[in-house]
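Questions regarding the structure given below will be posed in turn.
Here the complex is missing one protein chain, while the rest keep their positions.
Our next item is chain A:
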Amino acid sequence: MTGVVLNNVVKRFGEVQVIHGVDLEIDDGEFCVFVGPSGCGKSTLLRMVAGLEETTEGTILIGERDVTRMDPSERGVAMVFQTYALYPHMTVAENMGFGLKMTGHPKDTINSKVAEASRILKLDPYLDRRPKALSGGQRQRVAIGRAIVRGPEVFLFDEPLSNLDAELRVEMRVEIARLHREIGATMIYVTHDQTEAMTLANKIVVLRSGRIEQVGKPMELYSDPDNKFVGGFIGSPAMNFLNGTTAGGHVSVPGLKQDLALPLNLQEDGRKVSVGLRPEHLEIDPAGDTLTVELTEALGGVSYAHLVTPTGETLIVEERGDVRTEAGARVGLTIPLEKAYLFDADTELRIR
């Protein structure tokens, strides 16, 4: 069993605290994605698991072994870096076999492991080349291959696709998902891209300012966010938020000139709330005239209408099919009440 457990992990750089007591359990064979905006501490947390940053407080267990004070080499992890971190003076094969060479394995073992990894990653034609002669995607493959050859218990990926162009990113994303299926090892993956998180993860950890906001399966986070931040972070385009107040069991939303009878038991009147509405759940009602269409973005299959409320708030609505609303039009909105989320305006926590 090689799960990873973080117990109340804290990181301070001098006076500045960047990780505020993180508790997390990652099961054996799980694909866990740390996601969050830049500066949320996700990379720092990963580097702490790798042993490249010291842990100020708390403990880190890998496969029930306390590794908190161990050197990176003793932890049984292998990291794939955003910048690939390949060695320019070595060939692809030497790069991939480097980890085993450092730990004094015989040449035969190294060769067979490198051959195995290059087969998985389709790198055979490039084994004698140097990293300089490879494309970005191939370099990232070599970096992944280097991690595979090391045969770690846990793979760590630090934004591995950020340096690739959009097309390659999709391709490598699929590749990494396939790799996880094939190898079945525990993987921890850091990204700021919620699409990568949604498509790759068994478990997503949403981080903000060094704290865990929510942990769950991708669709759980999408359909059942614990707070406004997770609601806004997961899903693309992002969730719309409108200000409202509770009144008589309903939510009065001035931006829509409407009282929403949400299926919730709201007892307190006059509570300031934020109503979360996903673009894909809303529908434009051409008969209405509360909202103004500012602009529309047609992407082919879907288009996004940007609407402005009378209170100056903005909304994005996804339209499918051939119906396209023109910019400048006045429209209304059909809201499926069971798919609306309610958050407290001050604490930002979900009201269920």
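One rule holds in what follows: a contact is a pair of C-beta atoms (placed from the backbone, for glycine too) under 8 Å apart; a residue touches a chain by one contact, two chains touch by 3 or more; residues count from 1.
Methods note: contacts and distances are computed from a predicted model.
Missing chain, UniProt name from the options "RNA polymerase subunit sigma-70", "ATP synthase subunit a", "Spore gernimation protein" or "Spermidine/putrescine transport system permease protein": "Spermidine/putrescine transport system permease protein". Within the whole complex, the absent chain has one touching residue among A:V5, A:V18, A:L61 or A:A85, and that is A:A85. Although one chain is not drawn, the whole complex shows that of A:V18, A:L52, A:L168 or A:A238 it is A:L52 that touches it.
Taking the whole complex into account, chain A touches the unshown chain at residues 50-52, 71-73, 77-79, 81-83, 85-89, 98-99, 102-103, 146, 150.
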